[in-house]
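A single protein chain has been removed from this complex, and every other one stays in its place.
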Amino acid sequence: MEVTVGEGRVRMGMIGGGEGAFIGPVHRAAAELDAEIALACGAFSADPVRSVRSGVEGYGLSRERCYANAAALFAGELARSAGERMQFVSIVTPNHLHVPQALAAVRAGFHVVCDKPLAMSEAEALALAEAARRADRLVAVTYNYTGYPMIREARHLVASGALGRIRRVQCEYLQGWLAQAQPDNKQADWRVDPARAGAAGCFGDIGSHCENLVHFVTGLEMEAVCADLNRFVPGRQLDDDGNVLVRFAGGARGVIIASQVAVGEENGLCLRVYGERGGLAWCQQEPNTLRVSFADRPCEERRTGGPGLSAGAMAATRLPAGHPEGFLEAFANIYRNFARAIRAHEAGDRAGVAALAGEFPDVRDGVRGMRFLASVVESSARDGTWVSM
Amino acid sequence: MEVTVGEGRVRMGMIGGGEGAFIGPVHRAAAELDAEIALACGAFSADPVRSVRSGVEGYGLSRERCYANAAALFAGELARSAGERMQFVSIVTPNHLHVPQALAAVRAGFHVVCDKPLAMSEAEALALAEAARRADRLVAVTYNYTGYPMIREARHLVASGALGRIRRVQCEYLQGWLAQAQPDNKQADWRVDPARAGAAGCFGDIGSHCENLVHFVTGLEMEAVCADLNRFVPGRQLDDDGNVLVRFAGGARGVIIASQVAVGEENGLCLRVYGERGGLAWCQQEPNTLRVSFADRPCEERRTGGPGLSAGAMAATRLPAGHPEGFLEAFANIYRNFARAIRAHEAGDRAGVAALAGEFPDVRDGVRGMRFLASVVESSARDGTWVSM
Amino acid sequence: MEVTVGEGRVRMGMIGGGEGAFIGPVHRAAAELDAEIALACGAFSADPVRSVRSGVEGYGLSRERCYANAAALFAGELARSAGERMQFVSIVTPNHLHVPQALAAVRAGFHVVCDKPLAMSEAEALALAEAARRADRLVAVTYNYTGYPMIREARHLVASGALGRIRRVQCEYLQGWLAQAQPDNKQADWRVDPARAGAAGCFGDIGSHCENLVHFVTGLEMEAVCADLNRFVPGRQLDDDGNVLVRFAGGARGVIIASQVAVGEENGLCLRVYGERGGLAWCQQEPNTLRVSFADRPCEERRTGGPGLSAGAMAATRLPAGHPEGFLEAFANIYRNFARAIRAHEAGDRAGVAALAGEFPDVRDGVRGMRFLASVVESSARDGTWVSM
Partner (left out) sequence: MEVTVGEGRVRMGMIGGGEGAFIGPVHRAAAELDAEIALACGAFSADPVRSVRSGVEGYGLSRERCYANAAALFAGELARSAGERMQFVSIVTPNHLHVPQALAAVRAGFHVVCDKPLAMSEAEALALAEAARRADRLVAVTYNYTGYPMIREARHLVASGALGRIRRVQCEYLQGWLAQAQPDNKQADWRVDPARAGAAGCFGDIGSHCENLVHFVTGLEMEAVCADLNRFVPGRQLDDDGNVLVRFAGGARGVIIASQVAVGEENGLCLRVYGERGGLAWCQQEPNTLRVSFADRPCEERRTGGPGLSAGAMAATRLPAGHPEGFLEAFANIYRNFARAIRAHEAGDRAGVAALAGEFPDVRDGVRGMRFLASVVESSARDGTWVSM
């Protein structure tokens, strides 16, 4: 016998995320955190048996909605009634499958959530953007770190002009888990394979988050990059470390740093922004604190749920101050906003959809991210020549 | 039309947690985080209309499973088939309702999750313990902070003997939200009312967490307390602040501090334990770090998901190190372990139930907590005379 | 051949602080940090040979000004011309020698700096106060932690009313170095001996700093204490740990905690003060940060040398913000203010002396400290009965 949950939830499917996957259960937990979305179906593995087993055993789904592959998922769901059919599909496969699967989804009429980086190339990303536009489908890209309340607060601070014109931006993302070859690690496996990860390794996996976070918070457009990518682990074909100088339109300058061989670092994504009048600093590992500093008065610690926050930060907050909200909650904010956009879209509420622009990363963010990766790879290949974007 | 989720989930009901409640949605999100539990039904408010509306609109439930009151909930669910019926009920009402509702639940055959403090008196708590024993029902008490991975690690460290015999324990819990009278705050309202909160205010609400956390981590039994409770806000009838000296069986000594008038503090629960050979420190607001120090070598930072952790800590961890897990995840650990105990219980697996003892706070913790509160209140009333427990 | 330093410096003598001493060189370095004081002479050890050797080799003094004992120091210096003679003597001997030596010094006409606790009893401290008054000599007591700029800022904040009426005070001082018996440690040796340390061990050594710091910052007078002192290390005759509940005149409440068996703790002196409108927190191990929090706006970090500080904090600061000032600099502030008071006194500038009251801890602080220790010891001996002060 089954439990049922009501009509209130947006129905989600998933491609990928089967047994042994790290990110699939994260997406499910994040999506369902607020009781606004329910995982209804999926094709969880390239192996049909495994796909079904993952759905039934891992996610508690009915067998009939666990499909052998993506094509079967689309077909099967289209065969269901509109009120039962999945409304969007979340694609959590390796990078090379993102766009083919997303294209199929939007053409079949489904909205899409896709992991980052969105594509294998900017051209591929643009093709998806165009297809989604034609099909009038929404696409979200899970640059999940933009979901943190204090990142929302940071964006507000910059936009409000409180820091003055931005001069300097630093964003670093340091991990250590790839400091050695990881022959038996499924997570590592495809990330170091150009055929599945794309032209950028470490920068594709985590440097891409830096680019997006910088854009989200500052609104600045990169004008040119000068990159030095490295491969430290013997035999590795893609960068596992790199440093990138950045020039932004309007005169700001900065640096983006990413490494997966920084031994002992966990998931060290930190952002600092300095304007003419003030600065801010945020680190993902203590995500509920945003440090804001000024020349002429003591620095402030703004806190998730604390006093003095902007409406945008409050909207991304679920608990009173001091009740730590973490990675899943930030991720959930992306999903929740996307679900609300879907609801508005299905209700024909164009203004409602437009009001949610910027509240979840979308296909334009995905395209811009691919341009960044291509430029970084090119600059590094040309020994650090500045490459215009 | 409805989405269905499979048989894998344990079915939960809720009493309380309706519109305007803070803790109800927290319980739901925590319970459902792992797709092992599903909220299936409830009586969410003393007002029948509000109760149903909360369930349908707030939780996305079918109207038929949103009941007018607790009695209707029990009756209605008992009328359902065994495979559909709720398996446990979560009681998230003010303190004075805990035991009456829990007694009704266990007598009706339901397992119970109850918020802390468990009762209005130790006697009342003992009555529930006895009723649960007779009915062979499981009871969990949501001392949720014991769910943090680093608290599990701390418990392991003490139990392993790594710190040597424990000498000194400090636990403080500082909040500032009740520093002023809060006439219009629903959360504050019942907490400062002896008829609904019980004999202890601040100590009932948060000091009780200290007592439980100390016991969970150290295993020490309190022998006597010497308390100084305060009422700082004019007109307040219950303590809003206090300091308690503690003597533990076996010779350890310590102090428990709680305040809800510590302006500017959010949810500052911190624990420190010192043994003959080492010490540990943990603060809830940065819950993923456990500081372990020794006389003869540099101090260590153990981290959720990081290297070198005990099996117990790992079992309470969902994400790789550096992906912050927070309040909800810790809370979810309590629910998940309780759901597993229910499954074992329903399968007649007594050993399985026994193996989960200590993995969620139970009715004995609730009883011990009431004894602590009674002793603290008595000691303070007697101007700090040591009161034996 | 010798270097000479000019008349600008106040001439200091020292009693104690010879070979193997920790605190003697600290006093010298602190006293001389600002080129306003020069160590000119001393009797550095009870052993005459060692005394002279310590002065010549350890402090670079001329042999003729290194005396065999305190009496010889006073006599020898009195025999010198007024312009050459030491102006004050710093007493850095074990506690039981403080008052006898200080009495001799003031009666011989020297101003005195004395380590804390000032005496073996309140009566003894009062006798010194009276003798100093009659001799018109200045006495400073090196409650050195009051010298930190951020402690000066904290005092200013409380006095300014920014925090509102104070309700709650917590001060703790945790060390671990006496967690085991230390048979061969000269520093430990006398501190655990009642004949030389007095009636309080850990509380005399470090709990006394808490009492003084609380008074310095808040201005509150203790009304009564309820203490639980412990002796954890077998064979120890004095407390090595303890917790004290405190009631202040005017209704504030608090707790003072001190331990020297908190394994792994270094020199963990932390103060927190909460008023009706705001709170502050400071920890000695990161002394250049003062955290100030409010109910209605983000918390602030005030920093040594940073923007927005009071005049008193700025006067205690030597370097621009971000250039860490530490223990010696704080200590030096006490000496510098005392030297300035001596100069004012010698110039007959009573107003100048009065203006420096509160800028260094004086004999009244020493007396109050003894009363605190006596009360704590009495309360603990009477099993935690509240003892009025």
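Each chain gets a letter, A, B and C, in the order it is written, and its residues are counted from 1.
Going forward, contacts are C-beta pairs under 8 Å (C-beta built on N, C-alpha and C of every residue); 3 or more make two chains touch, one makes a residue touch a chain.
Everything numeric here is computed off the predicted structure, so don't read it as measured data.
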Problem set entry | Displayed chains contacted by the hidden chain, counting the whole assembly | A, B, C
Problem set entry | Of A:295, A:314, A:357 or A:381, the residue in touch with the unshown chain | A:295
Problem set entry | Candidate in contact with the missing chain, chosen from A:17, A:60, A:147 or A:254 | A:254
Exercise. Out of A:20, A:161 or A:264, which touches the unshown chain?
Worked result: A:264
For this session: Looking beyond the chains shown, say which of B:108, B:299 or B:315 touches the absent one.
Result: B:299
Seminar exercise, completed: Contacts from subunit C to the absent chain lie at residues 1-9, 11, 22, 25-26, 28-29, 32-35, 38, 40, 56-57, 59-62, 81, 83-84, 175, 177, 265-268, 284-288, 303, 305-306, 318-329
Problem set entry | Hidden partner interface residues of subunit A, rising order | 163-164, 167-168, 170, 172, 176, 179-180, 226, 228, 230, 232, 241, 243, 245, 247, 251, 253-255, 257, 259, 261-265, 272, 274-279, 292-295, 299, 383-386
Exercise. Residues of subunit B in contact with the chain that isn't shown?
Worked result: 292, 294-303, 306-308
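One rule holds in what follows: only the chains that are shown with their structure count from here on.
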Exercise. Where centres are the averaged C-alpha coordinates, which chain has the largest centre distance to subunit C?
Worked result: A
Exercise. Hey, how far is the Cα centre of subunit A from the one of subunit B, in Å?
Worked result: 34
Problem set entry | Centre distance in Å when subunit A and subunit C are each reduced to the mean of their C-alpha atoms | 55
Exercise. Distance from the CA centroid of subunit B to that of subunit C, rounded to the nearest Å?
Worked result: 44
Exercise. Taking each residue of subunit B in turn, which ones touch at least two of the other chains?
Worked result: 265
